[in-house]
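Note that this complex is displayed minus one protein chain, with the remaining chains in position.
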Amino acid sequence: MKHLLSIEDVSREDVERICARAAAFSENQQREIKKVPALRGRTVLNLFYEASTRTRSSFELAAKRLSADVVNFSASGSSTEKGESLKDTVQTLSAHRPDAIVVRCPWAGAPALVAEWTDAAIINAGDGKHEHPTQALLDIYTLTRRLGSLDGVKIWVVGDVLHSRVARSNILGFQKMGAQVTVAGPPTLLPRDIEAMGVEVRYSLDDLHEADVVYALRMQNERMQQAYLPSMREYASLFQIDERRLGARSLLMHPGPVNRGVELSDGVVDCPQSLILEQVAAGVVVRMAVLFELLAASRAFDPVPEHQSA
Amino acid sequence: MKHLLSIEDVSREDVERICARAAAFSENQQREIKKVPALRGRTVLNLFYEASTRTRSSFELAAKRLSADVVNFSASGSSTEKGESLKDTVQTLSAHRPDAIVVRCPWAGAPALVAEWTDAAIINAGDGKHEHPTQALLDIYTLTRRLGSLDGVKIWVVGDVLHSRVARSNILGFQKMGAQVTVAGPPTLLPRDIEAMGVEVRYSLDDLHEADVVYALRMQNERMQQAYLPSMREYASLFQIDERRLGARSLLMHPGPVNRGVELSDGVVDCPQSLILEQVAAGVVVRMAVLFELLAASRAFDPVPEHQSA
Partner (left out) sequence: MKHLLSIEDVSREDVERICARAAAFSENQQREIKKVPALRGRTVLNLFYEASTRTRSSFELAAKRLSADVVNFSASGSSTEKGESLKDTVQTLSAHRPDAIVVRCPWAGAPALVAEWTDAAIINAGDGKHEHPTQALLDIYTLTRRLGSLDGVKIWVVGDVLHSRVARSNILGFQKMGAQVTVAGPPTLLPRDIEAMGVEVRYSLDDLHEADVVYALRMQNERMQQAYLPSMREYASLFQIDERRLGARSLLMHPGPVNRGVELSDGVVDCPQSLILEQVAAGVVVRMAVLFELLAASRAFDPVPEHQSA
């Protein structure tokens, strides 16, 4: 693996290796000293054209816990305010010889272009409505830790599939690991050709009890203004996951941040079957594993914490 | 000490121990290598919902000089733009297992809530009009270095006490250390029940010569628009600290940033009795001592600078 642009680039074996490494790093995260020296002297650039608490912080911490140096760029406060093009920005940053560039941007496909303009390893941290492959990896990791394997597991992806890069990456990723994926939501929020991805399609939650895992997507307020939805109240009445609909058996996942009272009821967020905080915690170790895979995997691996004193 | 939410949580002995450690760190700050390895491998999150040059930079440097990793969050550029709630933000960040979270926010009491949502040590870096305990600690440290002890010292806190978290924390802190506190300002800017805090109240500076220390508060321009003040000119004519009012004997303090020509005359800022820059310098070492207290105090303490070469 040279880049992580799409979950389609990654084989099942790749995913299993990344999850195994994430599990090894996870043990370090229980200790007082959570750092390992694996990427000491390396530089990771975070190039973010969109706001993100979870993803940027998760990558920044992942890189720092591998002892890499991190430089953050956000669209505001950079030359993008002067109209610099993405290509020029990337070539400029690339001339500084970073080892990896983590790209979050509103343009589908941009990370693949970026990979052509630089020698650095590129990680797609979300590109428009296209993909968000580290989200899929951390969700697979979280589920695998809980269930052992995804083979034959029934996962319902619920909500705004049409506009969701998470949905796209996760459907592909879950299927790669052997799960059976169903998508459910109002017809206006499901892509017309979605069956071609090999999923079942439902327009109600009547059979949600069949699901081993309910993966709720974030609902963007903007959708209502764009007339995809008559009202948030109606959406919630038909598709909000609450304790009653979830039932006692299904696990609950959500990529965050949650709109409480919209796609999830307030109570269900912290219910015993909710894996939401485990997903967030998985973010750091899975991204550590991805950075390690791209930048250091050919070297001997020794995830021992850095010695504590000077 | 698990958290630093309020100056009320800290005993006189705690304050004395923190000041002693800050003094030890202060000696390192005179050297070329100012870093100590005390918090190597630890992570400090700065979660700032309000702009602040002094406080954020001071915490960031304090953490870095203890060899901790620092991740900064500000409200702009994070998921708060997407309407994520404080609780969800904190739970997300907390899932990344930081050792400490430094919180600055406009909501009084929020740091105490944050402390319930995470295992990390929480430091209140200013919450609305409520408290700013590290400011009180660094002011106590600065004064103690100069005067030896605060027992019986007469401190006048002058200006907009009503809206000031610094005033609240400092009055409580100064009293804890044995000082006699007087507050002075226009009646509209003093809380009605302020005598209950055990302070004397004055509505003019006629007796300011009694003060050993004059602690001037920052005047917010917004107050005038909100009709707390007839005009800044009138405020300055009655309550601005200038050389004549300060006299030759009293020490001068201010939490910064100063509005020159409003609460302080331009000349008095840099006068020989001004401790203003000493307060700023104290910010880093006192915050190092607080981080050390919360994260490392149970371990052996050895503030020796990190060895210089590789």
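Going in written order, the chains are labelled A and B, and every chain counts its residues from 1.
Rule of thumb we're sticking to: a residue touches a chain if its C-beta (ideal position, glycine included) is under 8 Å from a C-beta of that chain, and two chains touch if they have at least 3 such contacts.
As the structure is a prediction and not an experimental result, all values here were calculated from the model.
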Inset, instruction - Determine which one of B:M1, B:V280 or B:A296 touches the chain that has been left out. - result: B:V280
Inset, instruction - Could you tell me which of B:S58, B:T92, B:T144 or B:S265 touches the chain that is not displayed? - result: B:S58
Inset, instruction - Can you work out which residue in B:L5, B:L39 or B:V258 touches the chain that's missing from view? - result: B:V258
Legend entry - Touch residues of chain A, complete complex, unshown partner: 37, 40-43, 45, 69, 71, 73, 76-85, 88-89, 91-93, 95-97, 304, 306-307
Inset, instruction - Would you write out the residues of chain B that touch the absent chain, in ascending order? - result: 29, 32-35, 51-54, 57-58, 60-61, 64-65, 74, 76, 221, 256-260, 277-278, 280-281, 283-284, 305-306, 308-310
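The criterion applied here is as follows: only the chains that are shown with their structure count from here on.
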Inset, instruction - For chain A and chain B, let me know how many angstrom lie between their CA-based centres, rounded off. - result: 39
